[in-house]
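Here you go, one structure.
Yeah, one chain of the complex is gone here, protein chain that is, but the others are all in their spots.
Chain naming follows the written order as A and B, and within any one chain the residues start at number 1.
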Amino acid sequence: MLINRITKTLLTLVMAWCAHSAMAADPVRIGALYPLSGQVAKSGEDTLNGIRLAIDIVNNRIPDLQLPFATGEGLPGLGNAKIELIAADHQGSPEIGAAEAERLIVQRKVAALIGAFHSSVAATSSQVAERLGVPYISGESEATNLTARGFKWFFRTTPTTRTQVRDFFLFLRDINKGSPNPIRTFAVVNENTLWGKEFSQSVQSYAAEFPEFKEVLNITYQQGTPDVSSEVQRLIAAKPDVVMHASYDAEAILFARTYKQYNFVPRGIMAIGAAFGSGAFRNALGPDANYFLVRDHWSRDLGAKMPVVAQVAKRYRDRYGRDMDGTAARAFTAMMTLADAINRAGSTDPGKIRDALAATNLPADKLIMPWNGIKFDQTGQNTLTSAIFIQIQNREPKMVWPADKATVPVVWPRPAWQK
Amino acid sequence: MSEQLLLQLILSGLGMGFIFALVAIGLTLIYGVMDVVNFAHGEFLMIAMYASYLSYRTWGLDPLVTLPFIAVAMFIFGVFVYYVLIRRVMGAKMNAQVFASFGLMVFLQALAQFVMGADYFAIPNSLLSGVVNIGSVILPVPQLAAIVGSSIATALLYWLVFRTRTGRTLRAAAQDRQAAATLGINVDLMYALAWGIGAACVGVAGSLLSNFYSVFPRVGAIFVLLAYVVVALGGFGSIHGALVAGILIGLLQVFAGFFISSELKFVPVYLLYLLVVLVRPRGLFGRI
Partner (left out) sequence: MASPERRILLGTVLAVLLAAALLIAPAGLAERPFELRMLTMLFLYAVLAHGWNILGGYAGQTSLGHGLFFGVGAYVSTLLVIKLGLSPWLGVVAAAVTAAALGVLIGIPCFRLKGHYFVIATLVVAESAYQLFGGWDWVGGAIGLQLPIGQEGLRNFQFHRDKVAYYYIALAMLVLVTTAVWFMQRSRFGFILRAIRDDEEAVRSLGFSTLYYKLAAMALSAGLVGICGVFYAQYVLFIDPHSVLSLSLSVLMALIVILGGAGTVAGPILGAAILLPLSEYSRVIFSGSGRNVDLLIYGLMIMVIAVYRPDGLMSLFSSPGWTRLARRMGLLPAVPPSRTNADQWKDN
């Protein structure tokens, strides 16, 4: 009878479903905290996409990608369990970040947290994780003090602002080698929020280690200023050999334009952060964008020598329609590090994941970053990072430093502004 | 400190000052005529800048070319905003008026981000780029254009308000709404006109600004607070007051930025404002 047939079919379906569930292990839930609304929503989304891409690679079979977990489905150490991402928007507010961290841990029962883009939000949300005993990994929050709090559950793969500043001086030393007219003086121009201020403080902290360079001027400007004429006039009066910048998009463009207007040509302009190499900057300035130097974490150019980089960058572009940048690449790497740790832990127990993270030792060839590997010191900071400098040449960013990674020679000193 | 440096600072300050003034003139006109502050004024500026940028991107038109069209378009927009929103709160409590234009501000900012995203856009190489060399002192062309543009706009506005019949009618409606109404003046129309002209002025400012400043959803906020200070300092409703105050503020921030601190270069501006408020609440030049 019809009823019999329907019942049988249903029963079969139910059994098949049970069988399938028994085969696949429960997914591992990871919480991600990023700014997904407001001014930096785009960057937040791009960064989160880096994480999504990493999870996609872990969860699915990608035969010719030479990255951990790519050739299989899921995490072998947990019975091929897949990773499930639960994203939350913190809107750039430390308070909301903390609240969302708590919600993800207590209500959504995530095994670990990843975040947070803004260092101030990483501070409060990781505090929640520390209190509740859940591992927290950050791939892109750079404030130095995040790893100076004596936390046991906080891990960071990206270099701190202070570490990044050292590369500026290393670069200058390289430039000075064998030069008849070495660089002696520099000026620092930074915006006045946490990131910019930390940059200028970090620069000052290296005075003893690099005594051959002297800071002649430090300009802290107000973020969102309508005009930088007085700032540029101060720079012209101080006559530094080199200018070091920590600026966001709008002021990067404004400064560059004002430099040209007042014909300010130091021997080099070096910047931290993405603004001076970004598409917006290059589009706005045209040929005037050339010769700016940016200390970056990652570049698509790396794909020439590291095939995984090209493959991952292409995947990112195909899926999300935008080019991967250094921040997304770092978030990708942090997620892969976390996946590796969970795999070694063989369980979703937070304590075991934490111990596995502390024991992490990923070699350079398992990463898409130009780093020497991933290994955390006792404060939870990755100590094997390294930098690249890119220079805009012919309106495109090109790797110029260190020498073993450079694709083109650096143009130094800056030529005069084009008419 | 050399003479050349002094001259350079003055010129830079003047350039920015005229821009501040131009942004503020529309604001002061609206207030002068109808006692209403347009808290969405910064967003009018933003819209004009987006319009200028988009015309460039879509049709390759230089901002100088699209300037008159943007002025007209903003005029229409200002009138539209008046009829759809402001008119309904003209008889209401001050709170209602404040929040009507404040809500408009939030809405327009969010709309800009919704439609255009949060990215920064800038126009490379417009007609008004480059510099003018006056001896050894440099004046960027966009700032020069702002000086010229503001002066023309102020003069035009003056002529309109004080030398034409429409202007007289406008002033009558501003002075005494009831009396003007009894004389057969269409006060409503005058108010709409004030909004239109005010919007057109800030539209010109936006068009000039787009030559050298990036446009993004929050760009209005950067200029509008300064515009309020300019208007309050110069005197609500005073056109020449806005001009003088704008120039003053432009000079002050350049000198403060050079000699005191870049980070706090606007604090002397705010202090000056508070001082004037304390001593002379009506501002430097009072009403129209």
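Observations on the structure shown:
Here is the rule we go by: a residue touches a chain if its C-beta (ideal position, glycine included) is under 8 Å from a C-beta of that chain, and two chains touch if they have at least 3 such contacts.
Predicted model only: the values in this text are computed from it and were never measured.
Among A:123, A:203, A:228 or A:302, the one in contact with the hidden chain is A:123. Checked against the full complex, the candidates B:8, B:52, B:66 or B:109 give a single residue touching the omitted chain, namely B:109. By the touch criterion stated above, the residues of subunit A touching the omitted chain are 36-38, 41-42, 44-45, 87-89, 91, 93-96, 98-99, 102-103, 106-107, 120, 123-124, 127, 131, 192-194, 196-198, 220, 222. Taking the whole complex into account, subunit B touches the unshown chain at residues 31, 35-37, 85, 88-100, 102-111, 113-114, 117-118, 177-178, 225, 228-229, 232, 236, 261, 263-264, 266-267, 270-271, 273-274, 277-278, 281.
Just so we're on the same page, only the chains that are shown with their structure count from here on.
Residue ranges of subunit B in contact with subunit A, taken from their complex: 5, 8-9, 12-13, 15-16, 19, 117-125, 131, 138, 140, 212-214, 216-219, 221-223, 226, 253-258, 261-266.
Looking at the complex, you find that subunit A touches subunit B at residues 38-42, 192, 219-222, 224-227, 229-231, 233-234, 237, 249-250, 253-254, 257-258, 261-263, 280, 283-286, 288.
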